[in-house]
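Before we start, here is the structure in question, set down as structure tokens.
Note that one protein chain of the assembly has been removed; the remaining protein chains are unaltered in position.
The first chain written gets the first letter, and so on, giving A, B and C; residue counts start at 1 in each chain.
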């Protein structure tokens, strides 16, 4: 490994940039998680998360990764052989589909174009066809981290309503929550999967699950085995005791500070900042794309994500060689391609506690690596990002 | 809440006292968990944990609490309706038994006396009676945190061998690992459950599972649904990618430092220190017990734990009122009684990064609270602890 | 060095115990010390320090140790050959006297008994004899750290007033400020020396100087060379620019948090806590002193300090061997004897962010070391401290 100097630019799509004050909130000696002090913090976090999820309902919290929250979404609400429909969006929809199958559900994939996003009409058509309402849950990745595509949840909700379908709407918001607009209650989301390490600016290690009353009712009757993820059991406990076993207390202090951090700026302010910085990234990519070897992976320009941009690279190096050069030469970390996209694209994460010079520094490192590696690209990418944010 | 001043004395049986250098190792900004740097750390941690577990086999690591590692122990190795035998020891054996049942196993409880520990003869007798070897796994809590009793694993292993029984030996070492002697391979343990927040001196949030080749073979054929906990899948990945989803990287840096911390002192040195400090606690309790209202919960003096001591209190206050007074008056946190022991005992945790004055300060706070609350007790508890450790 | 385990008990009379929240306030990356953000913090600190000093006048702050603030007290207010009277109290009065001489002042020592404290009558007599008011300044160590004796400043002020003497009253409050009552304006103090590392709970590295208008007037005309310590120059600058050169910004964030910490408890509450904990220490020493080899250094019981207790030890080991044993065996740090007291006494610091179990742990470590080293001592020292604080 080359000797790294200077601050690392973490431009992967999560875990993401964490401000010092949140790191300090996380950095505390272990404490008595049964104390009234912790009970207060746990309640504050619960109430704050509801504001971030834009819901009046319960949020469940586990020591787990986001995959754990997915598993909680599968294990709590369905009995074996019940049908769920997972909408194809990319690597994360693939894995969620697979997980549903492993839990014995009849997991159907609604085909979709990874570069275009979920088609509301296709969803509506499939649901209309399900006249017997065999589909019990619909799984949608709000912001597909592997492709940088943000689906239009409001439109998808409308499609479900248009079909008059009663299935639970399950949404993975892992890379959108706290970075892009999400409205659990208004958009009729029943089961909402979140994680700690992206817009909430924590270490990796917490899974979150928002649950509507409609979903809760199903949880009472679902028959699959579960204990760690069982929300029925958690509901009987006060907020600070809902986690199975010892509470991962440091995360609660971190979340409390993160919620304060977000609300100081207002959620709308946070979303606007992410939108501006993402647009600057897109302006750069648009210039580079004029050289032939670089392009947006997502073709549907309206649905390009404000938290991550996937950039296709067609030579003369593969995307991993490109990323590693950027890392080794400039201490800038980019995300790679997942599954069949391995080696074909790199992903620029632009979420969390981010500002203009962090984005410019990242883009400049990419531009310098394009030069070093001889990747054909249009000039002026960084210039365009400067011009946009100066405007 | 009264205003707390001075350092909190965390005398609960976990999470436990963490030295600054481990806290600092944990306190780092998020990083790229797919990088070669993290791969190196993950491999170091894997190899170090094997030395701590005293095994040559794989240790699996999850973002979870210890309950998650229990669930991994249940979910990976058994198919529905298979029989497991859980040995009764206290609250944690109850919960493990319940979990096995919830996963559809035929979970049998081997009755045991919470104050005496598991009787090797009783275990041997039950296993001899299982002539058809229907019992596929035996679950033992090494150190029962709820009672402060450490079972004699070597003797229990001998009992299993004497019965010639092939069942997997599952051991919960959550509150013994890194504090008291444990030898996975020598004692023929097949599935070993551990957590981050006790002898390993981390925040809460990691579950660990040591797995023998014999257990691994069963995992191939077990049919229960699992994805998050599935070790088969993890085994196909390099060490730093074995966790489902994003790796909780900060914990790996913490663990690396913890292993170094333990090995500087040597594991035997760590165990000897815990034994000495625990004996000092016991000397104090022995004096207090002469007053009538205070006593050891564990009657089998040979099996009193070196990481936690449970103290029965029979009036004039219940154990929770006692604990809260100690907390509010002196900023010393004690553990409470669990399940049917609620209100009847308090538990003194004495594990992790602990030294003599920390123990004395804790004991003095208890003695002062005994005085304040008018709990009849023999005098000289702290004096006895001083005399012992001065010797 | 033996391998230290567990938290260090820092029972030296400064630097002292710092709570995590102050350590975290200190732990920040460097920042622009000319920014409005820092200007706000510097002003808050100035106003808060005035409340802690109980003054309406300016406090000057240097990157320096307490010795630097002493030097500022000498360099700013006197011209060469002017007379100052330093009251003998112990090692710190010796050093201050020497410093005054090195700066060319006519430094007179008012003899005093280190074990009894400054006699107000002797001070009054000396000042009455100075009919020509040649004495321009009187230097008093409020709390003599080397002996653990706190002089009665109100009585000494009365003595000066009774003599009708106009000299500046210079007071060293390094080990009293923020731990014991001190009232700059009410007690007519003109030049007040403080430091960061004791009651203000910071790292070592800041010298403080409170200055009355009367002292300020003298500063205008004093002719000695000075630049770093020159308060005239500082006065022309806004608060955040008063330090010569770059501001040591991290300390200002630490001080801001420390002032908040003190004011949450109220200064009176802080003083009462120190008084209680100091009395517990004295109860223990009183018991130990019954054995013959241990005694209070300060004979004037009314003037024993609430921030530090000096304990004389007359064998069979010298006080340094005793201290080092306590440090190496139990990770408890005690202060040693200074100047002619070297090897003859150890000092127990009991100031800063301190609570009962920290005191008990320290006392128990001392008691255990008394046993180990065979120092004759009365039994029951820790018991007495427990009984007192339980009452």
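Here is the rule we use: contacts are C-beta pairs under 8 Å (C-beta built on N, C-alpha and C of every residue); 3 or more make two chains touch, one makes a residue touch a chain.
Predicted, not measured: the structure shown is a model, and the values here were computed from it.
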item	value
Touching the absent chain when the full complex is considered, from C:76, C:212 or C:243	C:243
Option from A:178, A:361 or A:378 whose C-beta touches the chain left out	A:361
Those residues of chain A which, in the complete complex, touch the missing chain	3-7, 9, 17, 19, 264-265, 269, 273, 329-332, 353-362, 364-365, 367-369, 371-372, 379-380, 382-383, 385-387, 389-390
Residue ranges of chain B at the interface with the undisplayed chain	20, 24, 27-29
For chain C, the residues touching the chain missing from this view	1, 8, 10, 12, 14-18, 23, 26-27, 29-37, 62-68, 71, 80, 98-99, 102-104, 195, 197, 203-205, 207, 224-228, 230, 243-251, 327, 333, 336
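In the analysis below, only the chains that are shown with their structure count from here on.
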item	value
Computed distance of Cα centres, chain C from chain B, in Å	46
Distance between chain centroids, defined by C-alpha means - chain A, chain B (Å)	34
For chain C, residues contacting two or more additional chains	none
